[in-house]
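Shown here: the complex without one of its protein chains, the others still in place.
First chain written, first letter: the chains are A and B, and each begins at residue 1.
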Amino acid sequence: MNTRTLELMVGLFVAAGIAALFMLAMSASNLSSYGGDEGYTVKARFDNIGGLKTRSPVSAGGVRIGRVTEIGYDMAGYEAWVTMSIDPQYDAFPIDTSASILTSGLLGEQYVGLEPGAEDEYLASGSVITLTQSALVLEQIIGQFLYSKGDE
Amino acid sequence: MVETILNRTQMLGRATLDGFARLGRASLFLLEVLSNLGGMLKRPGLLIKQLFSVGVQTLIIIVVAGLFVGMVMALQSYYALVDFGAENSVSVMVVLSLLRELGPVITALLFAGRAGSALTAEIGLMKTTEQLSGMEMMAVNPIERIVAPRFLAGVIAMPLLAAIFSAVGVMGGYLVAVELLGLDAGAFWSQAQENVELIDDLGNGMIKSLVFGVVVSWIAVFEGYDCIPTSEGLGQATTRTVVYGSLAILVLDFVLTALMFGK
Partner (left out) sequence: MSETLVKIRGLTFSRGNNLIFDNVDMDIPRKGITAIMGPSGTGKTTLLKLIGGQLQPDSGSIEVDGQNIHQLKTRELYELRKRMGMLFQSGALLTDLSVFENVAYPIREHTRLSESMIRQLVLMKLNAVGLRGARDLEPAELSGGMSRRVSMARAIALDPMMIMYDEPFTGQDPISMGVLVKLIKSLNDALNFCSIVVSHDVRETMSIADYVYLISAGTVVEHGTPEAITNSESEWTRQFIKGLADGPVPFHVKATPLLDDLLTTAERKRG
């Protein structure tokens, strides 16, 4: 086999390898949502975040608009802080927008759902969402249910 | 009786010492190969030739294996997930297991069997026919000229092969999930994109296969260079490359997985 064919074959091999990496990165992983880093961040505090994790989706009306970037616990107010990054094109949420932690399906993963309010001012980077609803914890609901039944 | 036990103990001790001596020899050999990589880069032709025999000639097996592994993964996870109504997560199962485990590990195992054994046999044959000694006497360093290009080609080829394996596997999974089982094509890709992390999954998988590339190539060239220069010794060395190579891959896979994903 002459040198030229050899070089050609090896070149094709390396190109195929890089193309495969590219394909995996583009179509089978979340590379596209990395653009979200350019979005603006808002914070919200919850009594209980349930099974929410960093990188969990943030959605409004069922459409994914951002993701959770950081979760912390505030010792002063004994509350959980959730920092979210919202994609820049969704930049007109009123400041009285409420956030709730919801579950997709009965046993699915948890996400933050935003419900727009009616004010004229919009959320900006660093804003804090004050109206929040914590995650539903199944054990507590069952416990309350049993307790109320016991009272009857 | 006491004498036999003493003899046995002695033999065990000697075998242990021999094992450590071999490990030491292999480590020094690796250092020598690494220190000769620079000199070798002046002749890219040597590397290209080895990339051909190590990479291109392993490609067919990798593509066929990747396709079928992806297909069977899709089928199996469909059967498991359909009971929970979660069949749309098939792509997550397929892509994650390919990127994190199956891609790097199966590629490395196939590589050890196909390219690794060929490397050992080739270098061992050159030793047996005194070609390596002959080069030394011609004032040509065989480590720089023969071993280093083969080692480096193995290290470069492994991640590329693993990426091709995973990509073909994902396509195989797509074929089964979408074309055969009738799942939604959009859901297939969007589920994967939602749940697969670029750095954590793809990146760590590639680091794994790079490590496997170094270790398998190291074992292969060392066994060839260190073989007993007879046809029997050559056969043993080739077998050792496949056995030690495969075991090293599986053990390292556990260690690397624990380090990377176990937080």
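Here is the rule we use: a contact is a pair of C-beta atoms (placed from the backbone, for glycine too) under 8 Å apart; a residue touches a chain by one contact, two chains touch by 3 or more.
Remember, predicted model here, so these are calculated numbers, not experimental data.
**Student:** Counting the whole assembly, list the visible chains that the omitted chain makes contact with.
**Tutor:** B
**Student:** Of the residues listed, B:I60, B:V82 or B:V140, which one is in contact with the missing chain?
**Tutor:** In the complete complex, the chain left out is touched by residue B:V140.
**Student:** Touching the missing chain, which residues of chain B?
**Tutor:** Counting over the whole complex, chain B touches the hidden chain at residues 125-126, 129-131, 133-141.
FYI, only the chains that are shown with their structure count from here on.
**Student:** Measure off the straight-line distance from the CA centroid of chain A to the CA centroid of chain B, and report it in whole Å.
**Tutor:** 37
**Student:** Considering the complex alone, what residue numbers of chain A touch chain B?
**Tutor:** Touch list, chain A to chain B: 3, 6-7, 9-10, 12-14, 16-21, 23-25, 27-34, 55, 57.
**Student:** Going by the contact rule set out above, which residues of chain B touch chain A in the complex?
**Tutor:** 45, 48-49, 51-52, 55-56, 59, 91, 95, 99, 157, 159-161, 163-164, 166-168, 170, 189, 192-198, 201-202, 206
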